[in-house]
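Yeah, one chain of the complex is gone here, protein chain that is, but the others are all in their spots.
Then we have chain A:
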Amino acid sequence: MQHAALALAASTAEVPGNPELPVLPHTGELIVGIIFFVILYAIVAKKVVPRLEKMFAERRAAIEGNVEKAERAQAEAQAALEQYRAQLADARGEANAIREEARQQGAAIVAEMRQQAQAEAERITTNARAQIEAERQQTMVQLRQEVGRLATDLASRIVGESLHDEVRRRGTVDRFLADLEQTPTVTSR
């Protein structure tokens, strides 16, 4: 308000230096306007804008760096996943192989056992057969004596005491037995 009053006072007294029309510039103000704008421009162009642009560039780099880092981490995670998957597949394959091997081993063991059992059975059969053979031989020998005596007894009863001669008896019996023996061996073979 005071300024307004001042201005009013000034307007009545003619002011030298101030143009009558407000659209005409005051020289002093024009000079100040130019000089101080140059100062501001110099400071902004030399200091403020370079600082801000540098920071912008750093920020862009930081953001790009972060993106890169994230991408790398993702790639690493992907690689790890692939590795785990491969390991899992390996383990699964190994387990399969082990199972297969076990099955094969089991089959082999069963086969072996079966073979052993068969062999045992065969051995037992052979033994039994041998024993039977031996017993048969023994029986045969006994029979030979028995049959010989019985036959001799029978013959001596029929023919008489004369045939009791030792030598003749043995020869006859032997011959008879040899004949007898030949027949069953042929049939047994």
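Following the convention adopted for this analysis, a contact is a pair of C-beta atoms (placed from the backbone, for glycine too) under 8 Å apart; a residue touches a chain by one contact, two chains touch by 3 or more; residues count from 1.
Heads up, the rule we're going with is that contacts and distances are computed from a predicted model.
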Worksheet item: Unshown chain, UniProt name, "histidine kinase", "Ferrous iron transport protein B", "Tripartite tricarboxylate transporter TctB family protein" or "ATP synthase subunit a"?
Response: "ATP synthase subunit a"
Discussion item. Residue by residue, what part of chain A touches the chain that was omitted?
Written reply: 1, 3-4, 6-8, 10-11, 15-18, 21-34, 36-37, 39-41, 43-45, 47-49, 51-55, 58-59, 62
